[in-house]
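Removed from the display is one protein chain of the complex; every other protein chain stays in position.
Chains: A and B, in written order; residue numbering restarts at 1 for each.
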Amino acid sequence: MSRTSFRLALTGLAAGLSLAFFQPAAQAAEGGPKPPALSWSFSGPFGKFDRAQLQRGFKVYKEVCASCHGANLVAFRNLSQPGGPEFTPGQVAALAATYQIKDGPNEQGEMFDRPGRPADRFPSPFPNEQAARAAQGGAYPPDFSVLAKARTYVRGFPMFVVDIFTQYQEQGPDYIHALLTGYKEPPAGFPALLPGQNFNEYMPGHLIAMPKPISDGQVEYPKGPDGKSPVPETVDQYARDVAAFMVWMAEPHLEQRKRLGLQVMAFLVIFAGLLYYTKKKVWSRMPDGSPAH
Amino acid sequence: MAHATDTSTGTTRRDFLMLATGAAGAVGLGAVVVPLISQLAPDAQTVAAGAPVDLDLAPIAEGQAIKIFWRGKPIFVRHRTKKEIDEALAVDVATLRDPQTDQQRTKAGHEPILVVFGNCTHLGCIPLGTAPGEPKGEYDGWFCPCHGSHYDSSGRIRKGPAPLNLPVPPYAFTADTKIRIG
Partner (left out) sequence: MSGHSSYIPKTGIERWLDARLPIIRLAHDSAVSYPVPRNLNYLWTFGGILVFMLVAQIITGVILVMHYTPHATMAFNSVEHIMRDVNYGWLLRYLHSNGASMFFVAVYVHIFRGLYYGSYKAPREVLWILGVVIFLLMMATAFMGYVLPWGQMSFWGATVITNLFSALPVVGETIVTYLWGGYSVDNPTLNRFFSLHYLLPFMIFGVVVLHIWALHVVGQNNPTGVEVKNVQKDTVPFTPYATVKDIFGMVVFMIVFSWFVFYQPNFMGHADNYIQANPASTPAHIVPEWYFLPFYAILRAIPDKLGGVLAMGGAIVVLAFLPWIDTSKVKSMTYRPIARQLFWMFVLVCIGLGYLGAMPADEPYVTISRILTVLYFGFFVALFIVGLFERPKALPTSIADAVLASANGGSAARVATATAAEPNVKG
């Protein structure tokens, strides 16, 4: 009798929970389509950044995004450190010198501008949030430093459990790519857009203050030996490249982390194996020498 | 495997297993210590901030000295007078605690300019003698008030507990009146 009641309770509980589990999927569908999962060079346990991609991504950031979006945690020197775009220190010093950095006060008590050094951080395009909002019609262009880790979308059950094993964690770049390629005409029946509003398929609520920031051919990529860029100069490719660059900005030690992880894992598995047999040996005899069982 | 465990070989295998496990554990512990210790070293930001500093010497008049910072350490830059240079050259190097000629401590062709680290080699206080009006000690250089060390006009230790001369930081003239420290 108790067994039946147990089964009944289990069934009830399962029914209740499955109701709960399937609900968020329906809700997310209302919010908009899920960003497509792209294939990234840095995903998985052996993931590494594609240097050329990071360098292209930096070019897109510098020429397009940086006019509104800062990256105030990233220093020029980071661009030459291992595991990043790996520009040469000379290139970085030359690049830094093209920026004017506010320094001071000098002996006269005045702030002054000087050419940037590799140790300097990227100067922000606006002096403060209020100035940014004033210039952008009330919207604040977020800083890019950790944005790739600050953007995500709901995975829902059971995907969030599956992600533990597949190591999927590229919600950020997937979302950023989807957002950049998601500018569309609003569907019929969508409320008329007010000035300063733009329709985006992947933005939660679909209304975004940023107008379509980039179009095909806007950024010129380095040419290959045949005189043509090895990758297409399209919005899709720009979005992939800048998203990859943003992942690196948010997680500059990603490569080191995954490499060390592999070593640690290999060691722990071997150590656990040794301990398992040691444990078996120890437990095979009782203290008086008699067999354990 | 099955019959290796019974007789005398069992003991050997057991010993080897214990040894290997113990060794692996020791290696693991050692590896854990690496990040715990290396985090104490200067971080990337501190290292980058220690990049060379440029200094324009033109505003420093003869007889004046200034104090600037490189890697968080004070550096004295002194534009010496003729008298001070002569005093520094006149010293018999053999009698010095830390024998160094004035030529070794300045750049040829730029003898009036003396660049030295500004921490007393005794226990690290900043000696007086840079700002106008400060006591310069008995040898026209610097005087450390903490424990009474006297440095001469070449920054060499002459009297008191300090064991060494004020060290000369790495620097070079990038122009006639410009130096780069570091």
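In this text, a residue touches a chain if its C-beta (ideal position, glycine included) is under 8 Å from a C-beta of that chain, and two chains touch if they have at least 3 such contacts.
The shown structure was predicted, so the numbers you read here are calculated from the model rather than taken from an experiment.
Enquirer: Of the listed residues A:131, A:150 or A:193, which contacts the missing chain in the full complex?
Expert: Checking the options A:131, A:150 or A:193, the one contacting the hidden chain is A:150.
Enquirer: Could you pull out which residues of chain B are in touch with the chain that's been left out?
Expert: The list for chain B reads 25, 34-36, 38-41, 43-46.
Enquirer: If the hidden chain were put back, which residues of chain A would touch it?
Expert: Looking at chain A, the ones touching the missing chain are residues 2-3, 6, 9-10, 13, 16-17, 19-21, 23-24, 27, 45, 73, 78, 142, 145-147, 149-152, 157, 163-164, 167, 169, 171-172, 204, 250, 252-253, 256-258, 260-262, 264-265, 268-269, 271-272, 275-276, 278-279, 282-283, 286-288, 292-293.
Throughout what follows, only the chains that are shown with their structure count from here on.
Enquirer: Round to the nearest whole Å and give the separation of the Cα centres of chain A and chain B.
Expert: Taking the average C-alpha coordinate of chain A and of chain B, the gap between them is 42 Å.
Enquirer: Using the touch rule from the top, collect the residues of chain B that touch chain A in their complex.
Expert: For this pair, the touching residues of chain B are 14, 17-18, 20-21, 24-25, 27-28, 31, 44-45, 48-49, 51.
Enquirer: Where on chain A does chain B make contact in their complex?
Expert: Listed in rising order, the residues are 75, 77, 81, 117-119, 267-268, 270-271, 274-275, 277-278, 281.
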